[in-house]
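All protein chains of the complex are present and in place, except for one that has been dropped.
So, chain A:
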Amino acid sequence: MTAITSTLAPSNLSSRTGLRDTLRHTGALIRRNLLSTKATPEELLDVTFFPIIMTVMFTYVFGGGLKSSTGGDYIEYLIPGIFVQMLSFGSIGVGIKLNSDFDKGLMDRFRSLPIARVSVLSAHLVSSVLRLLLASLITFTVATCLGFRVHTNVFEFFGGIALLLALGFGVSWLSVYVGTVVRSPQAVQGVLNIALFPLMFCSSIFTSVSTMPGWLQAFAKVNPLTTAADSARALMVGGQFTAGHDVWITLAWAAGMSIVFAPLALRAYNRHI
């Protein structure tokens, strides 16, 4: 039993945690998140299986009907939109993870350790991006099997993925904010689904905005998921799909969401008991 406490911890008065330490702590917590994902891969269903279902359903069930409005090969129209859908909905995960850390008392354990509080949050954000990159790879593989082909160069393609990740990052801050203020992980999912579902369907992800009634078009055209989907189409497929200012508008949305929700999220996070 002497093993438990052979020498007790020495006092160390310094109250700051250095950047190098914080990075190392964040690393240890990212490792934790990745191990957790490895142990419960079903967590990835929302960013893997869900996009695949949507792809198959829209391509084969609705695709025939939708094709006339979008022109050309429907799967080439759809897949960039599926990336948008996956990377925005996938960002809900970070809020759920954070909320369940509070919910299960793990946050108390972390807060009783001499680490910067922010390392728990930053580890969740980084892990979220890593999960989304993995999910992008899976979606891309499935899309390729279904006949999707990239017609642009590799820089444009990855530029498109990066643009969508940036938007996902903006949504992540919203997700962190919601994850910190609502009471349960299920509520995080509920609140963000309510926010994102109308955005997803009233956008150009599945069909051309021009088929919608006028009043809805007004909303759909400024919807960040529309500009993101149009940008992604231009960057991944090109040809008939052009982006115009959409890339910049999408970037502005991404930056705007981060600027608005990051301070709100950080404030709520630091106040959370």
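List of remarks:
Here is the rule we use: contacts are C-beta pairs under 8 Å (C-beta built on N, C-alpha and C of every residue); 3 or more make two chains touch, one makes a residue touch a chain; residues count from 1.
The rule is simple: contacts and distances are computed from a predicted model.
Think of the chain that is not pictured: of "Molybdopterin synthase sulfur carrier subunit", "Ger(X)C family germination protein", "ATP-binding cassette domain-containing protein" or "ABC-2 family transporter protein", UniProt labels it "ATP-binding cassette domain-containing protein". Annotation: of A:31, A:149, A:245 or A:267, A:31 touches the absent chain (contact as defined above). Check A:39, A:145 or A:194 against the missing chain and you find that the one touching it is A:39. Residues of chain A that touch the chain left out of the display are 1-9, 11-17, 21, 24-25, 28-29, 31-32, 35-37, 39-40, 104-106, 108-115, 273.
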